[in-house]
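What follows is a single structure, and I will ask about it in a moment.
Only a single protein chain was left out; the remaining protein chains are all shown in position.
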Amino acid sequence: MSEEKTFPAIPPAVSTGIACETKKDSFLQRVMDGFAEFCRARSLFILHYCTGCGAIELPPAITSRFDLERLGVSPMVTPRQADILLITGYVSIKTLKRIILTYEQMQGPKYVIGICSCTVNGGMYWNSYATAKQLNEYLPVDMYIAGCMPRPEAVQEGLKQLREKIESGEANSWEDYFKRYDHYLGNQQHLFGDDWHTPTDVIGEARHYDLLGDESLGEHTVRLEKYLQHHQELGLTNVELEPENKELMER
Amino acid sequence: MEWYTLLIEFTLMPLVAFVVGLAMVLMMRRLRARIERRVGPPLLQPLYDVIKLYSKKTQISHGALHDLGIMMVIGGYIAAEVFLPVPGMMGMAREGDLITLIYLMMVPSLGLALGVGQCANPNGSIGISRALTSMLAYDVPFIIVVAGAIMVYGTSNLPTIIEMQQAGGVAAWGISVMPLLAIAGLISTHAMLAKEPFEVYVAPAEIATGPMVEMSGKYLGALFVMQCFQIYTVSVIFVTLFLGGGENWLFFLLKIFAVAAISSSVTVIFPRYKTDQVIRWLWKWPTGIALLGLAMVMMK
Amino acid sequence: MSKEIKAVRLDEVLGEMEGAVMQRKRPGRIRVDIEADALPTLLQLLKGRAGYLHLSSISCVDWPEDEEFELVYHVWSYETGVLVSAHTRISKQSARYISVYDLYVPAGFFERDIYEMYGLYFEGSPHMEKFILTEWNGPPPMLKSFDTEEFVRDTFDWKEYNPDWLQEIVAKGGGIVE
Amino acid sequence: MRPENYKSVEHPPSHEYELNFGPNHPGIEGNYALKVKLEGDVVTEAKADGGYLHRGFEKLMETRLWMQNIALVPRICVPDPVPMEVVYSLGVEELGGLEVPARAQWLRVLHLELSRIAAHLFTFGGHAATTGMYSNMFWGVTDRDYVLDLFEQMSGGRVYHMYNVPGGVRRDLPDGFLARVSELLDYLERRLPQYDDLFFANAVFIDRARGTGTLTQEQALSWGVTGPNLRACGLSFDVRRDDPYLVYDQLEFDIPTETAGDALARTLVRRAELIQSIRILRQVIARLPGIDGPIRCPLPNPLAWNVPMGEAYPRVESSKGELCFYLVSTGGDRPHRVHVRGPSSMHAVQVLERLSIGTRIEDVAQTMFSLDACPPEVDR
Partner (left out) sequence: MTDIKYESKGSLLRPFKALAFLGREPVTEPMGPRPASENYRGFHLNDWEKCIGCGTCKKICDNQAIRMVSIPDLPADPVKGIRAERPAMDYGRCCWCGLCVDLCPTGSLSLSREYVHTCTEEQISSYFILPDPKGMHGQGYEKGWAKTADADLIDLERQPMHQLAPDERTDSFAEVVDGFDPQSALLEASRCIQCGMCHDACPSNMDAPQYIRAIWSDDLEAAIEHIYDTNPLAHVCGRVCTHRCESACSIGIRGKPLSIRWLKRYAMDQVGHDRVRDIVSKRKAPLPDSGKIAIIGAGPAGLTAAYDLALQGFQVTIYEGLPQGGGMTRYGIPEYRLPYNRLDDDIDIITSLGVVIHYDTWVGRDISMTQLEQDNDAVIVANGLHLGRSTRIPGSDHAQVYSAIDLLRKITLGEHFDIPQRAVVIGGGNVAMDIARSLLRLQQRTHGRTDVTVTTLEARDQMMAAADEIEEAEEEGVVIINSRGPRQCTVDKEVLTGLETVHCISVFDAEGRFHPQYDEDDLTLYGADMVVEAIGQAPDNDFLGELLTERLEWVRGRLKIDEEGRTSEPWLWAAGDAVEGPDVIHAIAGGHRVANSIQQHLASLRKASA
């Protein structure tokens, strides 16, 4: 990926299937979109990843007593299959890297739910050197559920709210990640250092799906591209840059 | 047969298979929920899931083989449905036979192997090798069962087999004629569905759902559809071979749902075996029973 | 070996160790203070002759005023039901000590932990690399000289809330009292 | 052509893989990873990778008042938080020379044993899920939830109770609580045969668990294994009996053991422990109404509480094994040092690494769950 390629004219969107393309205003299209949103709101695959202690209330929420499957929720094993990334509480910096990568691997539309106090303002661990304090600096968050930790009923309520948000077509934070990628990347770089990068090509994706916004590219993405270019010149592929990335990927 | 009838049947048979398959998946999930002491998903949940997956706005592909593999998965089953006789629709069933069907049913597995191979995820690779291993394990008893059935009925043509059974009433049903083979057949069809205790290649806790690990959006949707086809196909084959096929739609559906229900119940109450245990178990019990059944059939 | 014999053996062992100061804190709890170079020998004797098979933990304490680390080895005898804590002090200057991994396998974990958290290196320990703090570039965080609150203040921002009720109060001249 | 969001890696031609088992992996308990090298699907090398849940508890505890730390400690081990509270309280009491009233001690035993039941039910669920048996997981987690209901009535919180404070407990029991505990125990006793049918006596499970992750007694002793895992190797040791704390010396209970040391033995030991916990709770229910008195000794103002100088090493038997805190006070209002010695720091790291080598990939998850390792406790 060279630098010249960083700022070309945005290519036209390519149609890739149902509801994948940009919105056209035809009636049929709107009906289709509405229907897709209706189904999306009723089929919520959550990623089975316990990032923090709030995860302990998810098994009760999913199991018989509170049975989230009534809301169409199923736990999914890999980020590829999941729609919802549940951040269950504090996020240690080590985990945050994995979460970001996980998020980037998920397919849009994708939603992030921040559970517990810690995702909002640091929570209990506000003075801990090891945890990130505000989740929304690094990822766009659709819904917060208060509590330390929230009870299964609160999780249920949060998912219901998310469902309404999806159905009304407002749950577009995943587009925000593309559109304001520079902002998120900047915060990520602030925390992880300037050479932070994931093996995913967020900019390429944004370009492909016509999701480039005014803030998609900026000083931070330039830094990232320079870094990647430098490594490419050394003859390394994207993935082989660091063993860590490989590990990130293989989950 | 007129070409247009055939065309209608070619469209209708996979569609029926899909719809019935969705209902079977729902039944499976509801049944599981009941044993787990909970309510379970709403009625249209399997449909929502599939549509949701197909309406994902971004999509990752790992290359041409990945796409091709998934096409083979769906294509194999769609083709298989056309060879499966249902009440009122014969499709290609008269032209093909049991052996064709079995070959067609291997196509999806191979397609999956092909697709997953390109995903370059070790979990997927392990999953595929496990899938092929378990195929080896359940195919042995299954082939014996099929062989036994062909021997009993004297033909591998499915419509003929159905007609023979329906002509003789319940006493002529495969399950009465060759009970041991029926048992072995039930076990191996259950193994074919890759459900516990033979669920070795999806095993989430071991290899993060194996072949599905890199499947997203439409690909996963395709696998969901495949699951519908698979459970339908396997049930119909069993019903065709041993339960006299469908006299009419009501009985047909009752029978295939009964078979699916047995399979689903077993799934809920067992953990999974390890891969080597699966092979050992399948080569020991169902194979043994099938051989015994075959011997009995041959002695008659 | 009977409980009594083992108990006698403990006193023997401690008697043999020169410079070891023993203190019975309460039944089943013995504290031994010992020089750093004699501690491995003590543990060896305790394990070999008095049946202290279980290394419960190795704890490190930072004493910034003394420029020293205190290492505390808790060993437990399943037979006599006595927990011996062996205390020793290491100078922070050298920040190196000898591993007891070959004596007690669990030491591997604890020593790595102390290495990560305090920067105290254990010679001969098999895992002298990062485990928990692989993504951490700062100083060993458990050192008293590391101020986690200051680090957090420098690294992170806090959420700024501006709810309606607060706006109203601010308009009236009130507000958050710092 | 759609963009790839990462480039593929070619596998080496041999059958060797490197696989990251976790941290986002359903086979791993919590947010934890095991990097394994595979040949075919046999593990040749395993290396634990922790720190995903690291919050720096030991550091944070040094920055907070003695009383404030009660909010922090239960969070060290999420599935079994009560022993954390108790062991911290015991430590501060030892340092401060506080006398815990008898009623508080019995309440703590009640709390601890309920927590042990909850933790074991959770483990059965988790263990079953690794073998693909979700129904048992659903059952286990749901039945644990009934215990959480009791916790909620007792302490006002479902998961984090913060019920034990140095000097005693925070609230007395609500009315009719013991009767509800008794009901729950009856219920669990009715349920246990159903669990046996589904899970413990399930031939497939027994086939799977037998011989998985086998520890010999020598290995267990030398690797620092404690708790049910140690008892599954044939050594009858339990801190509750052999280094008693609270009022465990006034209670009758057995220490169940097995000799095989594999996943099955460990599960059976836990199952028997569940029964013993029920037995202990029945004794507590019988005796608690006769023990009146305060639930807490007089405490200094939490904002101005200097705990006398000294050190303490309290030990309790958590559902996972031997749990100790090493507390050092310099006479200040905050601890000088708290070292958390959780049982899982052994089980999830060195023991798991060693047990994984030579097994097949399918056994790794089961081994971990059968060891009942708790990653937050490793990471702290």
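Note that the chains take the letters A, B, C and D in the order they are written out, and that residue 1 is the start of every chain.
Heads up, the rule we're going with is that a residue touches a chain if its C-beta (ideal position, glycine included) is under 8 Å from a C-beta of that chain, and two chains touch if they have at least 3 such contacts.
These figures come from a predicted structure and were not determined experimentally.
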Chains still shown that are in contact with the chain withheld from the display = A, B, C, D
In the whole complex, of A:41, A:141 or A:203, the residue touching the missing chain would be A:141
Sole residue of D:121, D:185 or D:204 that reaches the chain not shown, by the stated touch rule | D:204
List the subunit A residues touching the unshown chain?
-> 64-67, 70, 117, 120-124, 126, 136, 140-148, 150-151, 153-154, 156-158, 161, 165, 173
Subunit D residues touching the omitted chain (full complex) = 64-65, 67-72, 135, 142, 149, 152-153, 155-157, 160, 162, 170-172, 174, 189, 192-194, 196-198, 200-207, 258-260, 264-265, 268, 271, 275, 294-296, 298-306
Hidden partner chain, residues of subunit C it touches = 159, 161-166, 169, 172-177
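Please note the rule applied: only the chains that are shown with their structure count from here on.
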Chain centre separation (subunit A, subunit B; CA means) in Å | 36
Rounded Å distance between subunit B and subunit C, as computed from the means of their C-alpha atoms | 58
Expressed in whole Å, how far the mean CA point of subunit A lies from that of subunit D is 32
Going by the touch rule set out above, which residues of subunit D reach two or more other chains?
-> 2, 4-5, 9, 18-19, 25-26, 51, 54, 56, 59-60, 63, 138-139, 142, 379
Indicate the residues of subunit C shared as contacts by at least two other chains.
-> 133-135, 141, 146, 148-149
Which subunit D residues qualify as touching subunit A in the complex?
-> 2-7, 9, 18-20, 22-26, 30-31, 35, 51-56, 59-60, 63, 71-72, 75, 78-79, 122, 125, 137-139, 141-142, 144-145, 148, 158-160, 376, 379
Note which residues of subunit C are touching subunit D in the complex, please.
-> 28-29, 53-57, 59-62, 72, 74, 78, 81, 83, 85, 104-106, 108-110, 113, 117, 131-135, 141-142, 144, 146, 148-149
What part of subunit D is in contact with subunit C in the complex they form?
-> 48-51, 54, 56, 58-60, 62-63, 221-224, 226, 235, 237, 242-243, 311, 313, 315, 322, 324, 326, 328, 336-337, 339, 341, 345-346, 349-350, 379-380
